[in-house]
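So that we are looking at the same thing, I have put the structure below in structure tokens.
Just one protein chain is left out here, and the rest sit where they should.
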Amino acid sequence: MAVVKAAAYILAHAPDLVRYGSKPWREIAQNPALGERLRSHLRPFEAAAAYPPNQVFVGNLRPDALHEVPEPWYAHPVPEAGPHGRFGGLLPQPALYRALKRADQFDLIGLDTRWLADLPGGEGVRGWPADRIAQAVAAEQALPLYDGPQQVGCIRPAHEQDESLTAQVLLENFAAKATGAFALEALLAQTGLEPAAVEYILSCSEEAVGDRYNRGGGNLAKAIGELTGCGRATGSDVKAFCAAPIYALVHAAALVEARVFQRIAVVGGGSLAKLGMKFLGHLDRGMPVLEDVLGGMAFLVAPDDGQAPRIRLDAVGKHDIAAGSAPQAIMEALVARPLEQLGMKLCDVGKYAAELHNPEVTVPSGSGNVPRTNYRMIAALAVLRREIGPRDMEDFIRARGMPGYAPTQGHIPAGVPFVGHALAMMAAGELDRAMFIAKGSLFLGRMTQLSDGLSFLLERP
Amino acid sequence: MFEGKKVIAIGERDGVPGPVIAECLEQLGAEVVFQATECFV
Partner (left out) sequence: MDLENQATIKRLAEEHGAEHLVVVLGATEAEGLELAAETVTAGDPSYAGPLAGVSLRLPVYHILEPEVTEGLPAELVEEKLGMMAMVADVGRISEVLTRRRQALMTA
């Protein structure tokens, strides 16, 4: 059996990159006045760090603690919350920009020399003079980078005619690389593992790295490993929309169990395109723009040591191509069937982690409470299988579900934000079994109308 | 009520997806002229 030894989570505060998220970018192009409105609703770093869902994400609060936080959560910061988290932490924007530059081997990102000089930790970074940045923005289709009102740098395209290497696409890719590396570093720091001890890296990030001949060609995993000093590792990417982290963890466990590799890091970097996705709903309600952080996560999968929780590879829940897209069929495939294989019932699982999108982000734009809907589906399945009565649905959800708390970063909320909490709860003897479930919207890529999903069980030894 | 009608089916990933709506409406004798599934996240 393979185990999950550790999980790390980071959030990089990126308020001045929200404008480069897909939705704000398109909306501001049509209505430039929106840009100013957006800027006036951005949060300072301290507010993002003390935001209760973010504190849950980095491990300082348990998910169920959110039941006790009055709504709106953004108006009830966690007292004395800092940027450090039990599972990782939060980084301010200047640290993110520095990391973007550190991830850039082709001198595509230029940070202002004078800004770097005043920045703690900025002295080791080679900057660009201000006139070089101004020239790139004015004449070379570079995107300006801001820190508050100040322009502090830019990112330029890598090729004049290549739509896969525009400044915006490269910024997405560097954002995923830098935040993925932060998460992997946090994982190594947490475990005390030498970077050289990592043998294989699987990236489940959502970007499409490549040039015009191989858009999405990938292997961000190896680039992240290089940046993190994992010189004895190789790697590859797992692509499956938002379900990719579950696939990657299952693949990693299988590689360990088959003795191909022994220490595998699964890593996911943040999604720049999804920054500010629901910002119009937030502006309409006079809320701060809550999608101002890039997520990052990393997991260490290793052989069974008798202590860490095991991934049950004998009961992976899969959604077959012929299963159809009816929610019932999907949930039966992902939840009921794997448990049946083990002779278990839905009530034998202590916690379900499914689609943990923060509802405070999605509800204002009419997109609903995604985790709650998914928990209702699981509870309804328990009713249909006569494990509980219809009146027990709410109790089932309260006990076995949790409030959503992950940033709406596609693959990041896909069940796996709970892995860290599950490890902690299992170590403390508070939880025996958790199921991780993610769904993927394959139809978004227009190659098929299919839905997708995958699940696995994590068990205390 | 739907027989002979041309139906536009707009489903949702965390609700009822487009293909399921289309299948049901075809059963009712409607012609599905467009079906899509939206994903809000």
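The letters A and B name the chains in turn, as written, and every chain counts its residues from 1.
Convention: a residue touches a chain if its C-beta (ideal position, glycine included) is under 8 Å from a C-beta of that chain, and two chains touch if they have at least 3 such contacts.
None of the values given here were measured: they were computed from a predicted structure.
Among A:Ala47, A:Leu313, A:Ala326 or A:Ala424, only A:Ala326 touches the chain left out of the display.
Where subunit A meets the omitted chain, the residues involved are 27, 30, 280, 324, 326-328, 331, 363, 366-369, 373, 376-377, 380-381, 383-384, 390, 393.
Residues touching the missing chain, restricted to subunit B, are 1-2, 5-12, 14-18, 20-21, 23-25, 27-28, 30, 33-34, 36-38, 40 (touch as defined at the top).
We adopt the following convention: only the chains that are shown with their structure count from here on.
Taking each chain's centre as the mean of its C-alpha atoms, subunit A lies 32 Å from subunit B. Residues of subunit B that touch subunit A in their complex: 13-20, 35-37, 39-41. Considering their complex, residues 242, 324-327, 355, 357, 362, 365, 367-368, 370, 373-374, 408, 410, 413, 439, 441, 443-444, 449, 451 of subunit A touch subunit B.
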